[in-house]
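Mind having a look at this structure? Questions to follow.
Removed: one protein chain of the complex. Kept in place: all other protein chains.
All chains are identified by letter, namely A and B, in their written order; residue positions are counted from 1 within each chain.
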Amino acid sequence: MSLRRAVLAIAAKDLRIEWRHRTAFTSAIVFAVLVLVVFIFARDEGSVSLAALAPTVLWVMLALATVVTLNRAFLLEREHHALEGILLAPISPVALFWGKWLANLALVLVVELVAIPLWVLFFNITPDLRILGTGAVAILAAIGFTAPGTLFSAIAVRTRFAELLLPVLLLPFVIPPLFFAAQATVRLLEGAPVSDLIGWLRLLALYDIAFLALASILFPAVMDQ
Amino acid sequence: MSPASDAIDRVIRRGRAIMVAGLLGVAAVYVLSLGFTPPEASQGLAFKILYVHAPSAWAMETAFVMVGLTGALYLWLGDRRLDVFAEASATVGMVFGAILLLSGPIWGKTIWGAWWVWDPRLTFTLLLYLLFAGYFALRSALSDPVERARFGAVIGIMGTVLVPFIHLTVYLFRSQHPMPVLGRPPCPPDSPNCAPALPWVLLRPLLLSFVAFTTLYIGFVTTRYGIGLRRVEEESRDAG
Partner (left out) sequence: MTPLRPPVVEVRGLGRRFGHVRALRSVDLVIGEGEVLLLSGPNGAGKSTLLRLLAGLTRPDTGTVRVLERALHGNPQGRSAVGFLSHQTFLYDDLTARENLRFAATLHGIESAEREIARVLEAAGLLQAADTRAGVLSHGLQQRLAIARATLHAPALLLLDEPFSGLDALAADLLRRTIAAECARGRTVVCVTHQPAEIWEIATRIVVLDRGAVVFDAPRPPLLDDFTATYRGLIAA
């Protein structure tokens, strides 16, 4: 049983189930729009320009939306103890991590696909190539949020307070990628040259690789009973 | 009294002795810094809080790294005592963090007139404190001691790998301002550059303080480790 097939089967199964009722996706979008609207309404129009606020809002929106989607992954395995059904199969637990992570990432990317154009619209951002740059940062950041997030949601779901514990555990881990992504976005929107950007993207990529690797290595220890 | 129980008592006694040594060291730092060290040029008396701050931050970071290391060893060897040590180290780390987060604003108010500033050490302390908080939140949400140990180890390892990223973030966050390095006093946010490196008379209380706080850390953790071991022993005795 190849690792790749098992990973894709698990991710496909997750996405198919999510498609059937779309609760995680819908809550994430609603949350993102809520954040957008609150920031705009709460702004003091005289002293804070839309442009100054834009990067902040983008990243608050995406970070919170990600946390909202993460719990779905292992909660859905709880009914009928479906997780045991997977653990009984002749596949390595690491395949389960990668499958869940892939599904989480796909979901977050779809949310970003909806949320970012809304952000462009509400904050009067000129849609040019810089949007593509923002997209690249958004993908790297999504990886950075979902890697530890997938591991922690597997842990949190074993406790009574899963929905509360996941954000508490995840918070310190979200801050570095959030910071790198926000800095990159600020420079993007200012029209800074690509060379300014590369450093921040490299840091994001470093974070992503480090935590994807570590989370996948530690995951079997969490699945162990 | 069983031999195991005697060994635990020895651990606690040794821990207490080291703790006392550490406290004496801290007292010596106070005497040295308040009695035998002149006030620093730009910040006056308030500068002396560095002598408590920097070593506390160091002890806190060491505490967390130890949580990660013993966690990794636990996952490898399965010895429950490693988890007892991890919990002890985390408890002590959190205490140092609390001291820092309470005393930091006092310093900030005196130097910069604000109760909170995003100075690198405070920011770092806050983020590390969040890591500790998450660690304890997880442990208290789990009832099975084996799960507590295993998941605690996973969080500890993840957090330890995060620490360099936190350093990086804090460093870059304040990159417009010169960074405090050992021997250099921290700079207020509006000054364009820092004072030159510390002269020996200002440096020696700091070095003594590092030794004192490290001793204090070892003492606290050893004592707490012994107490933790005793608790585990009592639990298994009750369960029969």
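A few remarks follow.
We take it that a residue touches a chain if its C-beta (ideal position, glycine included) is under 8 Å from a C-beta of that chain, and two chains touch if they have at least 3 such contacts.
Treat the numbers as computed from the prediction; the structure is a model and nothing was measured.
Within the whole complex, touches from the chain that is not shown fall on A, B. Here the missing chain is touched by one residue of A:L34, A:A52 or A:A89, and it is A:A89.
Across A:L76, A:L188 or A:L203, the residue that sits in touch with the chain not pictured is A:L76. Across the interface with the omitted chain, subunit B contributes residues 144-146, 235-236, 239-240. Hidden from this view is one chain, which touches subunit A at 1, 5-6, 9, 13, 16-17, 20-21, 76, 79-82, 84-92, 224-225.
Assume only the chains that are shown with their structure count from here on.
Measuring from the averaged C-alpha position of subunit A to that of subunit B gives a distance of 31 Å. By the touch criterion given at the top, residues 75, 127-128, 130-131, 133-134, 137-138, 141-142, 147, 150-151, 153-155, 157-159, 161-162, 165-166, 168-169, 172-173 of subunit B touch subunit A in their complex. Considering their complex, residues 148, 151, 155, 158-161, 165, 168-169, 171-173, 175-176, 179-180, 183, 203, 207, 210-211, 214-215, 218, 221-222, 224 of subunit A touch subunit B.
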